[in-house]
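Note that one protein chain of the assembly has been removed; the remaining protein chains are unaltered in position.
Right, chain A next:
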Amino acid sequence: MLGLNKKDTTLLLVVAILTLCAPFILNPFPEGSALAQFNAGYPDLMQRFVIFGIFAIGFNILFGLTGYLSFGHAAFLGVGSYSAVWMFKLLSMNVIPAIILSMIVSGLFAVVIGFVSLRRSGIYFSILTLAFAQMSFNLAYSVLTPITNGETGLQLTLNDPRILGMSATADGSIPVTSLFGLEMRSTYQMEVGAWLFQFNAGYYLCAAIMLLAFYLAIRIFRSPFGMMLRAVKSNQQRMRYTGLNPRPYTLAAFVISGMYAGLAGGLMASMDPLAGAERMQWTASGEVVLMTILGGAGTLIGPVLGAGFIKYFENIFSKINDNVLHSWFSFLPDGLEDFIVTIVHPFIGKGWHLTLGILFMLVVIFLPGGLVEGGQRIARLFRGKKTANTSKTKTEPAE
């Protein structure tokens, strides 16, 4: 279907179903219950899941296929956000032109940064991209203030000269982003017993775009172009002496992944129309590297899993505080309760980075293929039992 083989079609369908049903799946616990803390089915967070999913899918096209590790991809995310906000300020509150512009501008940035950085490979390439991103961050923070609004960040105001649309609504507030009139913030709430499910227009737009981005990534992975990118990673020497020029291949991959990042940035601004320089900081560049490696670099679904995993941690673990812990362990004798809370304390709330760091180390050491490899191992455990039984009855020699 859609030019995909059976396995890839199944994968795409599963991802589609999961994203469409996310408001249910991510809200398994009834409101007000002790575990409601772990619910992730609210619009903000779901939007972040899929937007960072797009970011990581794009990053994986570069890193997973060619092996070129960019440490500056957040620059494209930031550029995408700024472009989108400018489009809201100048043209219209419709998200489509904003998203298109953010992809074009980040693509142009990627051509320039990629052209220079790809003259080197390995660690030097990483450092060059890092330098570019840091440069962009600092420029956005200071010199380019007229464009970026410096420290404050770029925001909508009541006197934006919006060509198609009004500067302010009738009641004197700033208009909201929309898709041909459908407001991105509009949310349908569904109460089922003690559960509350939220269906947000913005989330579904992001989810649809993520599915499109994912589909395109599968096509790229399976295309002759994708094979050439894997050839770049495998042996550039052989490639050159086979009449192929690795440079334009890596540049094309770099620009594509830069545009994915720009798209993610544009979507962020479309959900919440503001853009700040911190979006370009090196920590943000590092985060997408973590997502991709944690999920499984070079696999199709890995980056999406990694993005979801990290965003879940960031938003859920960081909100657990000592009070919550005390309420969980209140069944224990007082002394023991305090003891356990003290032990757990560094790993939660502001300490969620510690938990994530430890998990990341464990994954890299024991599951070099990331979460995807973990999943495969579990699947093999189950399947292994079955094949072990059947192989006993086989008599022909194993090949």
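Just so we're on the same page, a contact is a pair of C-beta atoms (placed from the backbone, for glycine too) under 8 Å apart; a residue touches a chain by one contact, two chains touch by 3 or more; residues count from 1.
Heads up, the rule we're going with is that contacts and distances are computed from a predicted model.
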Protein name (UniProt record) of the chain left out of view, among "Amino acid/amide ABC transporter ATP-binding protein 1, HAAT family", "Electron transport protein HydN", "Putative mRNA 3-end processing factor" or "2-hydroxyglutaryl-CoA dehydratase": "Amino acid/amide ABC transporter ATP-binding protein 1, HAAT family"
Of A:Asn159, A:Asn245, A:Thr283 or A:Asn323, the residue in touch with the unshown chain: A:Asn245
Touch with the omitted chain, as defined above, among A:Pro146, A:Pro224 or A:Gly335: A:Pro224
Interface with the unshown chain - residue positions in chain A: 3, 5, 216, 219-220, 222-228, 230-231, 233-235, 237-245, 248-249, 252, 256
